[in-house]
Every structure is written in C-alpha cells, then in structure tokens.
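Every protein chain of the complex appears in place save one, which is left out.
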Amino acid sequence: MKYSIFSLARAAFSGHKNWQRAWRDATPKSHYDVVVIGGGGHGLATAWFLASEYGIRNVAVLEKGWIGSGNAGRNTTIIRSNYGLPGNTGFYELSMKLWERMEQDLNYNTMVSQRGVINLYHSDAQRDAYARRGNTMRINGIDAELLDLAAVRKMMPFLNFDNARFPVQGGLLQRRGGTARHDAVVWGYAHAASALGVDIIQNCEVTGFVRDGSGKVTGVETSRGRIGAAKVGMAVAGSSSRVAAMAGMRLPIESHVLQAFVSEAIKPLIPNVMTFGAGHFYVSQSDKGGLVFGGDIDGYNSYAQRGNLPVMEDVCEGGMALMPMIGRIRLLRQWGGIMDMSMDGSPIIDKTPVDGLYLNAGWCYGGFKATPGSGLVFAHLLARDEPHKEAARFRLDRFRRGAMIDEKGQGAQPNLH
Amino acid sequence: MAEFSWIARSPLEKALVVGGYGARGTTAGVSLTEIRNFDLIQVMARRGKAAELAKAAETRFGVTAPNAPNAVRVPDATLIWSGPDQFLVLSKGGIHAMEKLSQAFSQSASLSDQSHARALISVSGGKARSMLAKLSSLDLHPAAFPAGTAAATAVDHTSINLWRGSDRPDGQAVFNLLVFATFAESLWHTMLDAAAEYSVEISHSEALA
Amino acid sequence: MTSSQPYRLVSGGLIDRAAPLGFRFDGKSFAGFQGDTLASALIANGVKLVGRSFKYHRPRGILTAGSEEPNALVELRSGARREPNTKATTAELYDGLEAASQNRWPSLRHDLMAVNQLFAPIFVAGFYYKTFMWPARFWEAVYEPAIRRAAGLGRAAGVADPDHYDKAWAHCDVLIAGSGPAGLAAALAAGRGGARVILCEEDFALGGRLLADGGMIDGAPAAEWITRTLAELAALPDVRIMTRTTLFGVYDGGTYGALERVNDHLLSPPEHQVRQRLWRIVAKRCVVAAGAIERPIVFAGNDTPGVMMASAMRTYVARYAVTPAKRIALFTNNEDGWRTVETALGAGLQIAAVIDARPDVSAERRALAAKAGFAVLNGSVSGVEGGKDGVRKIAVSLTGGARAEVEADGLAVSGGWNPAVGLTSYHRGRPKWQDDIAAFVPDGAPPGMVAVGAANGAFGLGDCLRQGFAAGAAAAQSAGRSGNAGTSPTADEEAFSLTPLWHVAGKGKAFVDYQHDVTASDIELAQREGFESVEHLKRYTTLGMATDQGKTSNVAGLAIMAALSGKSIPETGTTIYRPPYVPVAIGAFAGHHRDENFHATRLTPSHHWAAEQGAVFVDTGLWKRAQWYPRAGEKDWLESVTREVKAVRSGVGFCDVSTLGKIDVHGPDAGAFLDRVYINTFSNLAVGKARYGLMLREDGIVYDDGTTSRLAEDHYFLTTTTAKAGLVMQHLEFCRQVLFPEFDVQLTSVSDQWAQFSIAGPSARELLKQVVDESEDLSNEGFPFMGAREVALHGGIRARLFRISFSGEMAFEISVPARYGDALVRNLMLAGKPFGVTPYGTEALGVMRIEKGHVAGPELNGTTTAADLGLGKMMSTKKDFIGRVMAGREALVAPDRQVVVGIKPVDKTRRLRSGAHIIPKGETPGPDNDQGYVTSVCFSPVLDQWIGLGLVERGRERIGEIVHAHDPLRGEDYDVELCSPVFYDPDGGRQRG
Partner (left out) sequence: MRIVCPFCGERELGEFTYLGDAKSARPAAGASEDEVFDYVYMRDNVAGPMSEYWYHGGGCRAWLKVARNTLTHEISSVEPAAGVGAKQAAR
C-alpha cells in the first residue's frame, strides 16, 4: 500500500485494520543471486539498490536479530558530507544527494532534516584546518560556509561566549547537513526493498561460509539452514572481524564502543547539529524533543555494547563548557554501539581475497550518514565486480600500499580516529 | 652592569592568599598550606641495579627506601615511592640536593632534579577527606590509606604524588600533594572550589611538615 | 480537614504540621507542609489536573507517588533555574516553590492543543513515517517545525544554569540501593559484620514501602523498628546513609553512579554549596533492595485524573495524610491492592467498591467489605467516565458478561508489581519471567551484585527482611569482614496472590504508555505491520521512551504484544535496560568542569610577568601563552607582531618557550635508545652538542620533532613540541619498557623543572653576556652553533644554555630552574635595556619560523612523511628505527605526493590565507586538479609581504611556477608563486654568526 496522507485518512476510517506488514516476513529460499549479511541500514540499502538500480531482485538480507538492531538503531542520526580528503569527500556527497531524495525514492518518511551542521572552531589553527576542509568541499561542489564569531553568535546566541575556557571563534557550516530518523531509514529500505522482491530474513544468524573446491564462497550456513548464493556481501559493521574470521580473513579493524546519550524531551532549543571543537561533544535535538548527543569512543576494544562513566562525564563536561544552559536538562538514557574502527578512520568497500565474498566495513563514526551511499556503491560492486567511482579509494589493500585516508592524522591507532 | 636579583617565585605566589576562604561562621574544615622552596630529586634505578640502589639508599638515609607505595620519613628527608624502582627524595636546604645525591647514587641510579617542577600542598582538617574525595579517586579511608601511604595518581587529569604524612597534633590526618608547577595555580583554584563549602584556612610555610 | 488544604486529613502522616510551606502552581498560591512532595501538596489542595499528555494533550493527573511517574510532570522553579519535566511526585515541597504545568496552551484547563484529539484517528503509531513526504522541501519548512513545536514537554530555561555541581568518589565494602525493609536489614547485617557500608535512598525519608504500608517487625510497629535500626546504624563507624541519593547505574569494576540531590529541597543552594553531586562509588559488593513498581492495568479511560496506582493512593493517605479522592474504588488483580482499602478505611475514607479480577476473593476480604459496606465486584474496569476534573463513574465488566457501574471520584488500580530490575540488567542482562508473580525478576547481575526483597520478586515483609539481612551479612563476609551480624529481624509471612491481567477490552483509548500516549490499539497496529520484536515495538510506537523509560508501561506493552503474536511473555522478551535509572541533570555529570573550569590551565613561569606587560594570551592545548605584547598606539595585532619580529631581527628579543616538552634521557644506553626513536642518529652526538631530531610513528608518518642535546655521556636532554609533550613521553616509555627493554635507559619529564626562553637576534650574545657569569665563553669558538652546556649565571644560578635557533637569527635557548623563570625575564629586561630587548609572543615566533621555512604543527599534520617535509635525507639507512619500514610503502614514496614548499602571492599587496587550495594556473578548480593547500601564513616584515608554506603536489620540482590560490570559502582567487620554503637567510649565515 502506498503511504500518503490520503491512505492514512482512508485507513483511519477502518480503524487502521487494513495496513499490511511494512516488509514481508520471508522464509529463506535455497539460493539467491546475492546474499547480504546484515540487516542494518547498509545491508538493506544495498539490497534496495541491487533491486532498483541494478535489476538484481533475487536477493536476501540476513539479519541475526531484528533489522536495525546494530548501529543503524544506535547512533546520533547525523547526516553530513563535510569530509576533507579525496575518497571521503566525493563518497559522502554522493550519500548526501541520496539522502535528499530518499523519502520520494522509498515512499517512506525518514524525516531527513537538513537543519545544518556546524563544526565550531576555537583557535586559529582549527580555523585554518576547517578552511582547508571547507574549500575542499566547495571544490567538490559541496556547500560549505566559514562563519566568524559574529555569525555564530547570531545563529546560536545561547552558546557560552563570555566565560568559556576555549572561546568559540567561529564555525564551518554545512547547511545541507542535518539529521534523519535512524529507525525509519531501516524500515524505509526494508519496506521498499521487500516491495521489489528482496527477502528480508530476521532471526537468521550466519554461522559459517560455504566454499567450493576452489575456495569460492557459494553460500552461507545460518541458524535457519544453508543458503546458497552466487555472491555474498558483508555489511556487519561492529561484527566485521568476527564474520570475516569465519572466512579465514583478518581485517585492519578494531571494535570499539561509542556511547550516545539522549535527554528528556523538551520544547525546541537547539536548531541545528553542532560539534564542539575544544572537547568531545556534539549535539542535535530530535523531532521528539530529546537532545541527542555523543562524544569520543570509550577508547578500548569492546564488544560489550555499553559504556563507562568517564566518557559520559567527559561528554557532559564538553556540553557544559559549550552551553551551560543545558545544566538542568536531564540525561535520560545512555547506550553504546560497537564501531568498526579502521586503521585510518575511513571505510573499506571492496572485494576480498576470498572469491565470491565482498566487504563493506570499517565505518568508524561515519556509518549512519553513509547509509544510502554505502548501499549504492556496495550494490555496484556486487553487481559489476568493480568499485563504484566514488568508492574507488576505499580499497582493502590501501593500508599495505600506504594510501591511507586519514582525516584526523592519527595513524594506525583506531581508538584515536 | 645591572643589579640582578634571583628571587625564587612559587608557582602559587599569586593565587595563594593567606587567610580564610569559603563558608563563614564555622571553624575551618580544611587547612591548605603550601610548602615553599624544597629540594626534590627523582631517583631511578639503572637497569638491573635495584638492589644496589637499595643498598646505597640505606647507606645514605639509614632506612630502606620504599619499594612499594609508601613514604618513609627520616629526620632530614622524606623518601616517597614514585614508581617501580624509583623514588623521590624531598628535603630542604641542600642537604640532599642534586650534587649530594649524585655522588651517593652514581653507580646505581639516574637522578633528575624536580625541585622546581612541583609545588607542594599539604591538606588537613576535619573535612580534608571530604574535599579530597572531590579531586581524587583514591580511597583515603584511614584503613585503606594509613599514615605513610603514598600514591602516584592523577587529579583533574594531571599527575600528582600524594602521601599521608604524620598526623597533626590534634590527630587530624595530613595529606601532601606534589603537583606539577605549571598546573599548580589551576589545581589550587580547583581545590579551593572543592573546599569552599567546608570553610578553608590558607597559609604557606618554608618548613617541611 | 483544614480549610486551606481541604483534602488534608486532620491527623496522621509523616508531615510536619508545625512547618507550613507556601507554594504556587500555575500562578495560584497553595499551602502544604514540610514533608510533602509537590504531588501530595497538590492533592491536599484538591488539584487533580496537573499536566497534559505528549501527543493528544489529554488531561492528566497524578498516577504514582514515586520516580516512575509518567503524568504529573511540571516545570519546577522559574527563570534560569527552570527545570522542565520534573516529577511532582518526587519534588520535595519547600517554601516558595513555584511550578507550572507544561505542554498546554494557553492554559492547563483550556488547552487548545487538545484539538489534536480530533485527529487521533490519524495520529496513530508511526503515522509520520507514512506522510509529510511531499513536497520534499516542505519537511524542513513546514512539517518539521510544527512537529517539533508540538513535541517535547517542558521548556528548558534557555540560559546558563546558575547553580554549581560537583563530583566525588566514595569507596565501600557493601553498597546498598534502597532503604526499605530489605535495604535496612542488609545495612544492619553488613554494618554489624564490620563492613564499610553506603546505603543510598532516593527518597528524603528512610523506610521505603514501610513508610506507607507499615506492618509489624520483631513484634513492634515498623516505624519503631526503623527508628531503632537507624539509631544502631548511626552508631556504627563506617555506615553511611545517603538520602536524596539515587543509585542510577552500574559500571565496570564495581563502580556505581549515584546522584545526590544536595539542595534541591531548598529554594536555591546556600552559598558555596552545590545543587547536586554526582558520586562515583566503588564497592566490593552491592545489594540491590530497590523495591518494585506497581503496574497499571490497561483499560479505556485509564488516564483520567483520579485514576491512581493503588499503592500510591495509600502512600498519599498514610504518609502524607492527604486524600486523593473521597469515594474510592479499587481495581485489582492481586491481594496487595486490598491494602489500599485497609488504609483508606483506617483514615475514615469511603470505599465505593472493589473490582477484583481474580476468580476468588477470600472470605476475609468479603467480610471486610460487608462490614465497611461496599461491594466486591468480580470482573474488570472497562471504562472511566470523567475528564479534567477527575473520575465520576466507573464501568465494570463483570465476570460472566454482565455490566455494572460504580460511582467514585477516585480509582485505585493494582495490576501487580514489577521488581525494579534496572540495576541488575544494566550489563545487558535479561531478566527472567517468574510465573507466580507474573513479573520479570533478575536473572543474575553484574559481578558483585545481588538483588533482594521486592527487587528480587519477594514481596512479603518477612521475605524482604530475611533476604536483605542474609545478603548484607554475606556481602560483608565476601568483602573480608568477619564481624558477627547477629540475627535477622523477622516479620510474619504474607501470601501474594495474583491473576495476571494486562488489558481490558473496551471502547475508548486505553493507555499503555501514558506519557507518550501509546494505546493498546497502537500496539495492535505495530503488530499488524510487522513491528513485532519488542525493540521494533518500542521504536515504532515510542513505547517506554518517555522520561519514565516505561517503568509503568513496558511490561504491559510487551504482554499485549505477546498476546497478539501468540507468544508467551518471556518469549517476547524485554528491551535492553539502559542507565540511568532516573534521568540525571547534565550539569551533575559535568560537575566542576564547566565554563572556564572545563579543563585545567597551565601557566608558564613568566605568565604573571607577561600579564603585567599587558600580553595577549592564546590557548595552546592547556597552556596560556603570550601571543603578542601590544604597545600603546599600536592599531592591531599585526602592527605589534611586526614590531616584535623587526626588533628580534635587528636587535634582540626573547620568548618563553617553556611549553616545549622536556625529557631527561639518562643511562648508558641513552644514545642507542634515541637512535631507535629518531630517524637520525644521536649516539654519535658529541657531549656539549645539540641536534635536530625527527620521530616517526611506526606507520612511517612523522610524529614529532625537536632539538635534543647531549649534556653528558649518559645524559641527553630531549625536547618535544608543545602539543605532543605528553604523548611523546608515553611513546618513549613504550619504547623503553615494551619494545627495547634491553636498553639501560631512564626517562623523566622535566618540562616543569625548567623555565626555558629563546633569546634571539644579532645582539643575543651581548645580552646573554650581561646575564651569564664572566667566566663563561660565549664566543663562536667557545660556544658554536648547536652547542649545549650548563653555564653559571650572575648570582650563582646554574642554567642550561643551547645555541639553537628557530628564528634564523643568532639565538640561544636558556633554561633556568622554574622558580627563577620570573626573575630571569625581569633580569633580561633590565640587562637588555641598552639593546632594546623586546619580549615577543607566539605570533612573532611563528612569523620567524615561516620566514625560515621551519615546519610546525600545520605541516606535521599526521599524514606527512619526512620526505614530504623536505627532511627525507635525515632518515638513516644504517640502523633500525621506529617507522623505518612502513615509511617505504609505495604510496608514501610516490613522486606525486604533496610536499612542503614556499608560497607567495604574485601581487605583493595580497593577503595569503591558510586553507586556500592550490590549482594549476588557468584551470577550473575541481577534485582532479586540487593539488594542495596553504598550511601556514604570515606577514613577513623582512619581505614586506604575506608569505606562507604549503603542501603542494610535486612542489619542490615546481619552484618558480605560478599557480592559483583558490579560496571559495572567503571568495578569494589569486595567483601565487611556488618558491623555496626558506624565505630568509637561506644559507643560514645569521644563525651561525
């Protein structure tokens, strides 16, 4: 059923008894052209692009729990394309363009809200780094503005301008950046992909790879039986190392916990997405009214999906340094997701040394905003066996070659990216 | 030629204002005393020379140097554990200054002069522990941190050496904090903020407690 | 009943009638007593309508008497202290309290937003995912602002919080959450056993349910037992009882988070005191005696003001001596609900009827009803008539199908109890289902933690005491305390009988999650659309996502989902429990670290002198550094900086460089060790000499640079950049302790030991001669370029002197023990008067390093190689060093890398800016011809124009080429020339001079 205000109104008359499942509850077939492991945003987007762009509809998405149960359901919902290095810049802009048409593409309101993303700077050196980055964006056709103090003050008069330890000097603004409703992205892709024939199979955990005599992957073993596949794509950020290990691969990735927090719902207070430049704190306000904020990763390898107090305190200290008006707003809930932290802070989308197995991993903090772009370029790789031009630098062998894409300049130290 | 003066200036010279601070109308719950102008030498055993260092220290000070987180008091110095096979020698008046100690430990240890790298603040009073609980994650309960206990730890993300000296005549515990000189003023303000509700008595002294 | 508080009972309760308090709600004045909460005081004054719901703006009253409250949320206090979404049920009353209802316009009684109820048929779960999509740009312009305004309950103050917060650590053997019978018994046992005990109670009064429910313990009334127990605990030396303190989370290694509301019960905190304090409690063992939360039953109209949890109803009557209603009906599915009847009758209130869903009601209960003259109806409440003024009439579906009506102005509801399983589940534990109480109970807990009493599903008083006591004693023992705990307090056993009932079918909206307006039919819709997983259910309907985190709604919601999808409740499962147990103010998590106290500040030894000179300071990491020293009449920073540079280049100046990291490297293997960490060789450095060194990371990228001197055979003095001081120390310790333990080398940071100053300019030597003892030979022969040694100063002070230059001038760096740093600058000023000595700041320092082409932070950006910086030749080929192998990877030695080059605008009057990109001349800028960027710029007084350094593709091969500086951010485009990065004195004659 097509979603619209009219269908809603019609349904209201029948007490909403006629709505159908948002996606089909598929049972696994014995063989698919493509099996995508991971029913998160990336996996579902990949399936949808395979079906809609590349005409491959005999596709299954296998999810060990419920769709969106990984990082798609546990993030701070920010979308932006303000990256500074070749490889990232073009890719994230591709993704941004897909965000801008997502709702119409999917017939699902994912609440893409282009309310602006501003990175505040607090020193000349930081301003210069943002100037470099903003100019890169502009050269790539991406919107970027460098704001001075007066402009920031006008836009966000509630920041601490008077007695800050590190006074705000200005900011790099991307107006097209913003937020989207994370769960709706998952459901929207599931809804649209399912309508095109993609099988979405929940509670189906992959337990191993099926290989033929040549070592080629020909399917997967799952908690719901063996499923054959001409090609298998992995989109399991957070679990990439574990799944890759089933195929005998090691990845240049560490798993780290990234916490996020939400406050009680309040009336509109913060109009945009903001990152503090002198500490670890970024924030936006959800449409429901909660301040959604986060900071740095906890800093040690973890699969525990929960965090510890020091980072929580660190984040709130950043918040109170930047805008002491949030002191009496209460933090409602904290959670932790597992990040695939790669060795240069940038993702990997590539064929693997194992024939028939394709990798989409290493998203670090960039996973959510990458969702539509990742889906498109991974679908392209799976369909064409060659990288999409906007993902040409996200190769697995780039570390070996020395062609890192290191935005933060931290080197092979994933917890510092 | 110009007339030079070489007045040593404490890193707390400006921030420390002798007298009372914070809540009024009660007796001071916290006493803060800065101790100025001391000699402080870091003694680190050379590789494989820990035993020799121990022997040299015993010869020099007449006691066993601490090899666990303790502070050992001798009449003219305090030896404060600062890490594996290393300790600090705190003294006054040059008795155990760099030149003197480098002879004593020339065979067994590397020495680094830290006399100017630190400020020394002593904290005592009925609310000293309550105030320190806001700064330090250590358990300073008398059972867990008896007199003579030392710790290399961090306050406000800054390394400090903390040890409990002899109790005051009134029986109150005394906590000594060696803090890095360039952080001292900032930490001092943080300490004052933490102590203000208990009423603070501030002083400085040239004498090692 | 007193006239000013018409619903206050004349006697009883734990309030202090001698301490009347005045307060205002929505501008209207009321009175209450010390010991009231805002909720109890509102009830005392007959206020039933307290708030409006999130989506439909339904009128709402008070549902509970605790922190699980979903409805009675107010904006507490005013102005900068306004706190939205504050639960009236836990807000302690104080004199002068001001509160306002929220999420209504223009007023609580006449809320026009209630028009939303007309659209209720459309505003079902997830409706927004299905619409508001066309046209695309309308989302940000029209739909979203409307949704955002409608959503969110209260209004934040919007200005800086004027109150202070702090954070503290506490340590104990046994931590106890909750002061009900189980918690107090645990404290007693652990305390007697000799343990260090901390007991946290979120209420301001101790006793938990005993405060309302009473009972007999050890043969005496509960109140007496509490008094006796508290006295005994107070006499124990290491038992600490913290009221107004909520244990909100458990973290790794036995660390717990607790929030103490130190002064929230006052109008404002007393001077020098904090509003709230965040505790990090380290405990060997934790006993969770956090009790249970009574759960509602879902039926039509269950959100009408006047419908209240049965236990809350009797709390209000017994503890606060107020009457939520005059004629009370009870709807229960369990025995415990009947306590409310007993309490109400005891207080002289009228019972309208009891609607009991259980098939059998005991003869004892029936006898009570007969005596008190009310009916016991076997069935369920299927509807409530009433509105914002409260309940009027209750519709009952009797077992067997008949219907009945009950007239009442209050309805007490008990659907059973849910143990508070939060703390035990915060490590992603999932509680297990216990059939006899139809509730989830803890199934294991984080290490060291155990749940007892109602939190463990044991609801009887005797059980609570016994479990609490046993757990307290065991915890003390396992913490190594061996004292005698004595015997446990006892009480009679009570039977708990319950027939599970979650949802009563009926006409009208039946709320599961009150605050988020999630109804039973929303859950049906979610199930129909495939959102069957509890996590999908939560996310799709927002069930349990409100400020109460579903404390009263989650279990009912999933029970309804279980019934719809044909699964059992345990099969359906729970969502993940996440801390904090109650919402905690962000200010408390930040504590002292806000505004200018966000981070510590480091001051250089000459800081206060520089401040006296009127220096402008810049933040560099944690440091405050003098950026420039303005003089009267100078129109801007550039004029000051230019003057400082000229003064140095023509005479002499000095600059505090104490912020550089300084490390003593001692030991016989110090040289060999440095050979490993630097790309160049230090073992062959002569004593008395300094050398510039470059370190790589193991991945081959440049890490840090600095000058290192050899002061003795076995002693090097290493310097790092200001930014990397701590990190380099950590790195060197790693090298020493982990990678190369075979070396006999010792490291000490001496960054704070030495005040270090750069003294630069043609007259530097002459100035130094005034300060240094006559016996010291400072001539070029006696102390040549890159010399390093200890010298005596006039007056006997020993200093370290280094003949090194960052400015390109003849220059020295001098180190004196830090407490003499202030004296040194004053002496330099004195001695330098004849030479026109000029203090200079970091800006002038930067100008001179750019003029000399020295790389710094902007070039050492974590992605550049030694060769990129033009320092490739320093890499020794004769030894192993950190980063050597990885530096050779193909892409890192590719010929088209961006390398450091000098840049100057062709138009000499043009300002150059950092961050401008370099594009080949005549080409249209695009990703394919973006060849690099400007890293550092300055106005060069020597060249009288803006110059800079940049990282440019094949830059060194292109010296002399005119390229284009493209700076769209600032709307600038201009031609620049690529040139040698050394703009000044390229053969270095001046510094060797």
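So that you can tell them apart, the chains are marked A, B and C in the order they are listed, and the count of residues begins at 1 in each.
By definition in this document, a contact is a pair of C-beta atoms (placed from the backbone, for glycine too) under 8 Å apart; a residue touches a chain by one contact, two chains touch by 3 or more.
Source: prediction; values computed, not measured.
**Q** From the touch rule at the top of the page, work out which displayed chains the omitted chain touches.
**A** When the full complex is considered, the omitted chain touches A, B, C.
**Q** Which listed residue, B:Arg9, B:Arg47, B:Arg73 or B:Arg118, touches the chain dropped from view?
**A** Per the contact definition at the top, the residue touching the missing chain is B:Arg47.
**Q** For the full complex, which residue in C:Glu733, C:Glu923, C:Asp944 or C:Asp973 touches the chain that was left out?
**A** C:Glu733
**Q** Using the document's definition of touch, tell me which of A:Ala22, A:Cys316 or A:Ala412 contacts the absent chain.
**A** Answering carefully, the residue with contact to the hidden chain is A:Ala412.
**Q** Where the complex has a chain not shown, which of C:Gly96, C:Pro270 or C:Pro447 is the residue touching it?
**A** C:Pro447
**Q** Mind pulling the chain B residues that touch the left-out chain?
**A** 44-51, 69, 82-86, 137, 151-154, 157, 159
**Q** Write the list of chain A residues that the hidden chain touches.
**A** The missing chain touches chain A at positions 241-242, 250-255, 299-304, 308, 310, 343, 399-400, 412-415.
**Q** Since one chain has been left out of the picture, which residues of chain C touch it in the full complex?
**A** Per the touch rule, chain C residues meeting the hidden chain are 169, 251-255, 280, 282, 427, 447, 698-699, 726, 730, 733-734, 736-742, 744, 879-880, 885-886, 888-889.
The criterion applied here is as follows: only the chains that are shown with their structure count from here on.
**Q** What is the distance, in whole Å, between the centres of chain A and chain B, each centre taken as the mean of its C-alpha atoms?
**A** Between these chains, centre-to-centre, one finds 50 Å.
**Q** I'd like the Å distance between the centres of chain B and chain C, where a centre is the mean of that chain's Cα atoms.
**A** About 32 Å, centre to centre.
**Q** Distance from the CA centroid of chain A to that of chain C, rounded to the nearest Å?
**A** Going by mean C-alpha positions, chain A sits 23 Å from chain C.
**Q** For chain C, which residues are shared contacts with two or more other chains?
**A** 167, 280, 597, 599, 601
**Q** For the complex, which residues does chain A have touching chain C?
**A** For this pair, the touching residues of chain A are 3-5, 7-9, 12-13, 15-17, 19-23, 25, 65-66, 68-69, 73, 86, 89-90, 100-101, 103-104, 107-115, 122-123, 125, 127-136, 138-140, 144-146, 158, 160, 163-166, 178, 181, 183-184, 187-188, 202, 263-269, 278-279, 285, 287-290, 304-306, 308-309, 312-313, 315-321, 324-335, 398, 400-404, 406, 408-412.
**Q** Show which residues of chain C lie in contact with chain A when the two form their complex.
**A** Residue list for chain C touching chain A: 54, 81-85, 121-122, 124, 127-134, 136, 139-140, 144-145, 147-149, 151-161, 163, 165, 167, 249, 251-252, 255, 257, 278, 280, 426-428, 521, 525, 528-531, 533, 535-536, 539-540, 542, 545-547, 549, 576, 578-580, 583-587, 589-591, 593-599, 601, 618-619, 697-701, 857-858, 861-863, 886, 889-893, 913-917, 925-927, 930, 933, 935-936, 966-970.
**Q** Over in the complex, which chain B residues touch chain C? Could you list them?
**A** 1-11, 13-14, 22-23, 37, 42, 44, 46-48, 110-118, 130, 133-134, 136-139, 141, 143-144, 156-158, 180-183, 185-187, 189-190, 193-194, 196-197
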